[in-house]
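A protein chain is absent from this complex, but the other protein chains hold their places.
Labels A, B, C and D are assigned to the chains in the order they are written; within every chain, residues are numbered from 1.
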Amino acid sequence: MMDIVEDLWAAYASTLGFAMVNAFFALATYATLSAGILSFGAVTFGAAGGFLGAQMVLHSTVPLPLIFLAAGLAGAVVSLLVAMIFLRLESHWMALASLALVLITRVVVLNTPDLTGGVNGLSIPQPLPLEWLAGLLVVTVGAFYALDRSWYGIAARAVREDTSVATCMGIDPRRIQLIAMGISGFVGGLGGVMMALMLQFVSPDTFFIHVAFTMIAGVVLGGSHHWFGPVLGAAVFTALPTVMQAFIPEMQDIGNGAALLLIMIFLPRGLLDPRAMRLRRARK
Amino acid sequence: MLSVTGLNARYGAIRAVSGIDIEVAKGAFVAILGANGAGKSTTLRSIAGIHRPITGAIRLEGEEIGRLRLHQVVRRGLAFVPEGRMVVAPLSVEDNLCLSAFAGRGNQAALLARVYDLFPRLAERRWQTAGLMSGGEQQMLAIGRALMTAPAMLVLDEPSMGLAPAIVDIVFDAIVALHKSGQSILLVEQNAAIALSVCDHAYVMKRGLIVASGPPDSLRNSAEIAEAYLG
Amino acid sequence: MLRRTLAALAAAALLATPAFALDAGAYKVGFVTDNTGPLAFAGMSFSRGAELAAAQISAGGYMGIGTKLELVEKEGAGDAARSIQSYNQLIADRSVLATSCCILSPIAGALKPIALNNKVPLVIYGATAPGLPSLPYVYSVTGLPGPAEVAMSKHIAAQAKPQTVAYFVLSDNEAFQARFKASQAAMEAAGAKTVGVVNVLSADTDFTAPATQAIALKPDLMMVYTTQSPAAGIVAAVRARGWTGMMSANDAISPAAVFKKIGPPLAGVPFPVNFSPDASETPKAKGFIEAYTAKHGSAPDLYSAQGYTAIWLIAQGLKSLPGKPTREALATALSKITVLEHDVYGGLPITGGQAETRYTLFLNWTADGKITAWKP
Amino acid sequence: MTLLALADVTKSFGGVTAVGGLSFTVRPRHVVGLMGPNGAGKTTIINLISGLLHPDAGTIRLGGQPVTRARPHEIAGGGLARTYQNVRLISGMTALEQVIVGSYLRRGTSLLASILHLPAARAAARATRADAMDLLARVGMADRADTLAETLSYGEQRRIEIARALASQPKLLLLDEPTAGMNAAESAEIGRLVHALRDDGLTVLMVEHNMRLVADFCEHVVVMNFGRKIAEGPPAACIADPAVQEAYFGKQRDAQRHRA
Partner (left out) sequence: MELFFAQLLNGCALGALYGLFGIGFGLVFATMGILNAAQGAYASWAAIVAMYAIDLLGLPFPVAVLVGILAGGMVAVLVDQIGFEPLRRFGPGLHQAAMLGALITSIAFWIMLESAAGFATGQQSLAFPPGSYPAAVFHAGPMMLPAMQAITLAGLVVVGGGMHWINTRTRFGAAMRAVGWDPVAAGLGGVNARVIVIATAFLSGGISGFAGILSGISTANVSASLGQGLMLKGFAAVVVGGYDDIRGTAIAGLALGVLEVFCAQYLSSSWRDGFAYALLLGFLMLRPRGLFGSAGFTRA
């Protein structure tokens, strides 16, 4: 019996690990989305955190918690810089600009081999204890829960749903979105270093468009209106290929795409939707 | 020509129109009057096929159009001039007018000549971008666009709204001229005096119901109208 | 006659001394495939080669009477995270005794520590970064980049005596950078000057401009150091612009699919290769080519040969073990192998876990799609 | 002493002049009505005052401070709150949360405290909640606090919107057609609420269509048509003004022209 549990753990611990890492990225995307910004920037913030974290592991003896903090801060600094330039763009232009930023990030990473290892990337001989990852994710999710209930969470929802009404309530949308970007940067930076340690390796491909699309898809799938939605979505999106592999190994990508499509069409607000829950309650 | 029976329309939980009947004979000029929020616009939008779903029957020349969508209604000969004009701002005046070729009704060249004849102002500004024109010109364009579909039934929603008196005169002169040439017209207008001075039958709406109807003279100084407007 | 007698004797010996033979049963080998994703074009060849090896090993009872080798495949899709997950699932199955993986060096680098931590033998079939093998657990059956290129460079320099050389190099790929540098050194040592290096990127598809750039350098020879698609595209683009001078490439253009795609422009472009269905002549290579063609309907390429070799290496290790072996025992057995018994190269030597490329063939396509030995 | 002053305010859209050279003032602790037929430019005025639009010419002062170019949240910070002609509640929020949005300006705790869920933040959140409940009670909606606002009736939504506007403790409240779509009893209730608020010291500028309600609710009226002021003064006098009658019912003379 214990053997079975151990085997299952051995087989799926890394899937769980990646689900948790992806949850960081999804939360980073949720942070901006919940303030009305569609941004792929978390990829860039992840790159900042991931490469900085990798370099710190390789070239210093700083303990892991401080490395996490540094990676988060690196992501936040980059995101605030980006926010100061990008936030004056209208929402859809902001999305495009952040996409361009992801493309540029890759070129920069490729061409600064001293910092990033260039095309070869960096190998990191430092495994990530899963309990660290889980602990940090719990703390982060807790912070998102607390924020969701706070004045900030409510103001962000107002900005997202109706910016004009929010601003007439005295909410400065730019300020709220700046905070959102800062949080996104910090959490994205954390996700970056987690991804680096989980892979024990970072390269330009670690932080590229596919990550951007998976995390947006994860958020939308899980529910972009609920603090736990991104975690759920990331888990589903990480597990889906593994599950699909068991049934239709050749078709797993097509299966993933179809699952995403069906959810968008039939559950456009995602698996967890507080509005739908309240509507159900109202009907009772 | 147009007959509406038992029309109900709602927005979510809010009931905007409750079981009204309206009849427009061929060549008639019928007006619907009422204060803001009485349900006039919703009635027209339901007839034109913009507001869906609805219950009740809407017949145009005997044919049921209550389930059709806007472009289908237009193609069957009911043209709608909406509140707020809804011209296609980035297109030129002439492109706006020529869009109506898609309705496939009548000779476009002849219709275009007729519209320019009716509104010489539009002919002067035919290459002007519609969104840069004044409110009055946009109103003329919206009416012109409706006429380009050679409508059997012309439905106008608040054509005087937001226009200066001189412009209102030009617009209403054109509407009256259309009526004289035999056009069937259904008009929603908040400006009761103007509407009553041009129509030959009027309905008064309040809170989604028809509270009075009859020829204009019978309504002009009626208590119902004062009540409908004053609340 | 003598051989048959010896075989019978050997079989009798195996039966007589069961303590030294592998128990009957199926032995599982985990195999991370890249059958989808950006590397699928090669990944499918690797896994088909491996599947053939497993089938032959099981059918022939190579590891002992009643033994079978079962390949357990999981998809990695050329993606590091997916590969790690698949790999972990493979080694979580305790009946999996050995594993094989990886076309890309970074992914191999990511799986290697997992293999070491879990004490699972890992045979890398495609990745070529130096330093990957680690005894007794990690092995590579693919030759390191450099030696083949150096050999070809010397060969060309001696035969064609070019005075000037222009190089096409994949600037975002370390392995091809290494191949280029080794080759350039060899050419310069032989007196051929470098007149220019044209850099291209892995994702590039349009090579008209790089071709124009290289032709303008007016070299005696163009050497192409890129992966398959760019290499094919570069040769096609250079020839399409009317340049008829000499070009060389690498083994990536050896698969028949590349000739089907590019056609006659490939004719006369030499490449070094250690396996080619048209030129490899050892009996085992011929048997492999025949069986592969029968099974998959097309001739194998160098990738299928590598996948094939990886599984045979594992089988050879298993064969030398008695009873019910453990992963550790298999690792130890593998570390003792110095020459492969069954491969298409004619007995590949393995040193420190790394196979060495020998018997390099210098081949080229002919205008009608045959592969022949290259002559200037 | 004036709380709000508009001087020569002009605003055009494309070629259409929505407001032309409009001036009026609002004194503290008054209920002022802004009347006019459809399309007269009333809502444009509300949007100009609340900062959603900026005038092409003219100045707007709130409490003596020029706010002509200020952004809406700055104006809200200066003590202004508003409601909308077509109720604009925030989708997905309960009635209580709608009101909490309104109390943003009085949040009284830092972001970090909120992230860390510190006692101070929790206390502030509790206080905000209690205040919001009080406001809901004031508009008679206390029992619907946890209901999704968009499932409520139109009249109930309007009341929540008013509570939301009050939550920022404004000096000036702009009500854009607060009784639209309401029946007589509901309208009267809004009237009583407006008067009670005025008695508590609030100033109200309300756009109203309905002449009778204006006469009942307001102490002072500004009547607009075609973006211009056509009358100003006590409600009864304004409604009797021929220019106002004409704006609402149309010109008899013009009508005769069409008859002819």
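We adopt the following convention: contacts are C-beta pairs under 8 Å (C-beta built on N, C-alpha and C of every residue); 3 or more make two chains touch, one makes a residue touch a chain.
Since this is a predicted model, take the numbers as computed values, not measurements.
Within the entire complex, contacts from the absent chain reach the displayed chains A, B, C.
The chain not shown here is touched by just one of A:A74, A:M169, A:I216 or A:L272, and that residue is A:I216.
Only one of A:V108, A:V141 or A:A239 touches the chain withheld from this view, namely A:V108.
Only one of B:I50, B:A123 or B:L209 touches the chain withheld from this view, namely B:I50. Residue-wise, the contact with the chain that is not shown comes from C:F207, picked out of C:Y87, C:F207 or C:F275.
Where chain B meets the omitted chain, the residues involved are 49-50, 69-72, 74-75, 79-82, 86-91, 95-96, 98-105, 131, 142, 145-146, 148-149. In the full complex, chain C touches the omitted chain through residues 35-36, 38, 40-41, 43-44, 171-172, 198-201, 203-210, 212-213, 216, 228-229, 232-233, 236-237, 240-242, 257, 260-265. Along chain A, the points of touch with the absent chain fall at residues 33, 36, 38, 85-86, 89-93, 95-97, 99-101, 103-104, 107-108, 110-111, 213, 216-217, 220, 224, 250-251, 253-254, 256-258, 260-261, 264-265, 268.
In the analysis below, only the chains that are shown with their structure count from here on.
Overall, the chain located most centrally, as judged by its C-alpha mean against the mean of all protein C-alpha atoms, is A. Averaging C-alpha coordinates per chain places the centre of chain A 38 Å away from that of chain C. Chain D has residues 151 in contact with two or more other chains. Under the stated contact rule, the graph of chain-to-chain touches is a line, running from one end chain to the other without closing.
Two chains count as a pair here when they touch; such pairs are A-C, A-D, B-D. By the touch rule above, chain C contacts chain A in their complex via residues 35-36, 73-75, 77, 80-82, 84-86, 88-89, 91-94, 105-106, 109-110, 113, 117, 171-174.
Chain A meets chain C in the complex at residues 3, 7-15, 18, 110, 118-121, 123, 125, 127, 195, 198-201, 203-206, 241-242, 245, 249-250, 252-253.
Interface residues of chain A, counted against chain D in their complex, comprise 142-143, 146-147, 149-152, 154-155, 157-158, 161-162, 164-173, 179, 225, 274-275, 278-279, 281-282.
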